[in-house]
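With one protein chain held back, the other chains of the complex are shown just where they sit.
Naming follows writing order (A and B), and every chain is counted from residue 1.
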Amino acid sequence: MNRTVYVDTRQLLMVLFLSRIFTALTFTPQGDERIAGSTVMLGQLLSCLLQLLLLVPAWLLYRDHPRASVLDCANTLNRPLGGILAVLYGAFFLVNAVYTAASFDFFLTTAIYPNSSSWLPLILLVGVAWYGAHVGIEPLSRVAGFLFVGVLLSGVFIALALIPRYDLSNWVSPLYDGVEPVWRAAWGSLTRSTELAAVLLLVPMVKGNLRSGVLWWQGITLVAFEAIGLGTLLALGEYAGTRLFPVYTLSTIAEFSIFQRMDALHMAVWVFLAALKTGLYLFLAAFCLRDILPQGQKKFALPFCAVLLLVGSIWLARQGGLLVGLTSPFGGVVPLLLLVAVCPLLLWLWERMRGRREVHHGA
Amino acid sequence: MFEFYKRWFHYYKDSAYAPPKTDPALSQRLGENLLDNMVTIRQLYANSEDLVTRGVQVSGLSAQLLFCEGMVDNQAFAELVAEPLTSLELPDATPASLQKWLREESILAIDQKEFYTFGELFTFLMSGFVVLLLDGVATGTALGIQGFNFRGVSEPTTEINVRGSKESFVEPVRINLTLIRRRIKSPTMKFESLTVGSKSNTSVYLVYLTDCVSQDLLQEVKNRLAKVKMDVILSSGYLQPYLDEKTRSIFSGVGITERPDTLCAKIREGRIAILVDGTPFALIVPYLFHEHFQSLDDYAQRPYYATFIRWLKYLSFFVSMLLPGLYVAMVSFHPELFPHALLLNVAASETITPFPIMLEALLIHVIYEIMREAGLRLPRPIGHAVGIVGALVIGDAAVTAGLIGAPMVMVVALTAISSFVVPSLYEPVTVLRLAFILVGGMLGLYGITLLLLVVGLNLCAVNPFGIPATSPETPFSLYAMRDVLVRAGWKHLGGENLRVQDLPGSEVPEKRGGAQ
Partner (left out) sequence: MVRKTWLLIFCTLPLLLSSGCLGVTSLDDRAIVELLAVDWDGSEYEIQLSLFQAQENVTAQAGGETVQNLISGRGNTMAQAMESASSQAGKELFFANNELILLGEQAAGEQLNFLLTYLNANPQIRPSVRLLITQGAARDFLQEQASDQLAKNLLGTLENAQEEGLLSSAQLIDVLRQLEGPKGCAPIPIVGSGQEQLEQVVLATPQGIALVLQQREAYGASWLTDRVRARLLSVTDGSGEPVTLRASAGKGRIHLTETDPLSYTLELSVTLRVEESMAPIEPEEVPDLEHTVEQAIEQEVQHTLQATTLDRGLDLVGLSAALRQQNPSYYRDHREELGDLLQQAQIQVQVSARLERVGMQASQ
């Protein structure tokens, strides 16, 4: 039996959610210039709305071609343009995979294994991500289904264990410092929402109502972010600003019965998410590269991307300043805006001008 | 780079092994001359001593009766075959009229078949049939009056239930078919016969319900079995790799059972069972991951208790796979995860033992596997000695001698007990356990997490016959979960039929079964 790729909308939701929540677990306040927790929460809400706004051009394209990715549409309009976009999207996903791996390494060698070398965890992570990308989006999304339940249960468990620590007096008005920090927080969150670009490429692999899936994804992600932010704020208060990884600290202080600390749970969840996200982005990068390679060389796309990922992440892990810079507005949000909003919008407008054509996946 | 090794490998392969070949003489048709037929038979049979031939005159015509010694019921032969044949007096008997009499006017055996080739002759002969050859007729008649000895229907040895049936499959496939037929008295249940093995000519039966099974699924099973190119099939396990997907997975998409009631329950869900003559284990395809945690007892007990037992099985699976690795990882890399009092005990025990914790864990688990294997293979009279040795090796004596720590003994004991709760997963769990110990000892919780993810991806990549092995957990179906995480009551379960090809993620084109 020849198998076609089948990813349910719910599975897509879980993959994207888990990929997005990864950044929340390793959020470090220094990177965001110590914005108050409640301000960040309001910023998340604003960011969610901005993300939905950014997806409007993609939705217009999807409405016309529900079974085609943005690359398929580009290839139909103009083959060289499709090649350029494939390179751009592929590079975007590869850079984000490198960033994910490097920030993962930074956390691991800072908080968990301070005595270890930085390259060994990266080699292992890239190896697992390679395997994940090799088996494909279906197993990745199925594993995401299990991980989703695990993450949910562990989050609830830790939240319940922290009940004695919640202090309502830690709550500060989100507009305490005015509106400007809210915008900064929203912008920072938007910078990290690289999964928006992933949606554009996963369209042909998804069965079901993609629009409702994306809406649910945004909603659940927002709820999760707000819950994490609220928990951090109420349990830690100003103490969160003294820790490099406040969310990790939450799990360290959570106690329940004989479980004196739950940072192992946090670490396990976080490693799962890091590997899943890196695997997803590696898969997408190879997917884009295959689009431009000739038939006989498509099989080298994944190994090539994996090697680049490994080399890039080992290098980036040692460049602390650059690690932060990739999430800055210029380093992060401009490419995102271009690829998520501008390119689909231009394609849609071009298609409108030239007349609509049938687009197939793999065009 | 590997060309040299490839040539070296094939050289040794070619010089010692050759692929199975079918003897072309076996497809030769029978002749009309009885003497010529007998000469050919003796040649092909290599004058083996177990062939019994008896020439007889039937209504003045020459005939030969052949059978394998010890395979025929002598009394039935005398009453049903010898007496009628020898006392037959056909007027104006000719080979054709005698053949017609055999075909249309006599019942010498319940199972009476005609055949035309020497290959079929030997197949019937070695299946315990009595073969009758007539001079002047190029057709043989096989009479099914088998009388060979076989093991009686007994209690299952690997799938023991408390409230379920105590019958299990036996070696002769025809007995197994009756065990199944007695349980589903429906004309929609079909047995389809195949022959595999160029030398063994093993009978293989496909069992399915025509109104439940997907024809595409059925055809795929047949296609895969048609690719079996072996000369001897001695066990259902020989066929399993041909039915499994190509993905190199630790987990198989083919299940096995020795219980007829379990088989009936599976085929009711649109699955196909494969019975192999000579082995009491049937294969079930497709087999999904959650089925390892189901047993027939679940459906005989109250739902709340069955649900509890099912959760116990899930827990046991993870404990048996992960506990030793987690323990090693925590002691080596994350001692802060131990409660304070426990940490002090663990530290005290580690001080007195000479081996690193990873080596200790590997050693003790390998010793346990050796003892378990020895217990399986030992003759029963001295089997109890394994228990005595085991208690010494993995017990207080070893702790007192300072070879292993007391916590490790507890870990091994708990792991061993947990692994018996889900016996169908024993093989992958055993290997994975050792892998997790290695990874936990070298890389800590980080390594265990990564390996767990790899195992998860490996499992999720399995699609037996186009159906995800992890369905209905993921892709998720709430309705189908009524028999996965919990065991819903029979009033609910029996109300509608769930077919395996209808599960989410299934790529089987034809969803609902149809009568042929």
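The rule is simple: a residue touches a chain if its C-beta (ideal position, glycine included) is under 8 Å from a C-beta of that chain, and two chains touch if they have at least 3 such contacts.
Predicted model only: the values in this text are computed from it and were never measured.
Contact with the omitted chain, checked across B:Ala25, B:Ala96, B:Leu315 or B:Leu344, is made by B:Leu344. Shown as candidates are B:Gly164, B:Gly444 or B:Pro472; the residue that touches the absent chain is B:Gly444.
The residue touching the chain not shown here, chosen from A:Trp171, A:Trp216, A:Phe304 or A:Trp350, is A:Trp171. In the complete complex, the residue from B:Ile352, B:Ile370, B:Ala385 or B:Ala401 that touches the missing chain is B:Ile352. Only one residue in the set A:Val5, A:Val149, A:Ile253 or A:Leu322 touches the chain that does not appear here, and it is A:Ile253.
Contact with the chain not shown here comes from a single listed residue; of A:Leu54, A:Leu147, A:Leu236 or A:Leu310, that residue is A:Leu236. Not every partner is drawn; the one left out touches chain B at residues 2, 5, 248, 331-333, 335-336, 338, 340, 343-344, 346-348, 350-352, 356-357, 441-444, 446-447. Interface residues of chain A facing the missing partner chain: 110-111, 113-117, 120-121, 123, 127, 169-173, 176-177, 236-239, 241-243, 249, 252-253, 255, 260-261.
Assume only the chains that are shown with their structure count from here on.
Inter-chain spacing, taken between the CA centroids of chain A and chain B, is 45 Å. In the complex of the two chains, the chain B residues touching chain A come out as 216, 220, 333-334, 336-337, 339-340, 443-447, 449-450, 452-454, 456-458, 460-461, 463, 465-466, 468, 470, 473-476, 504-505, 507-508. Chain A contributes residues 1, 3-4, 6, 8, 10-11, 108, 112-113, 121, 124-125, 128, 131-132, 135-136, 138-146, 258, 260-261, 264, 267-268, 271-272, 275-276 to its touches with chain B in the complex.
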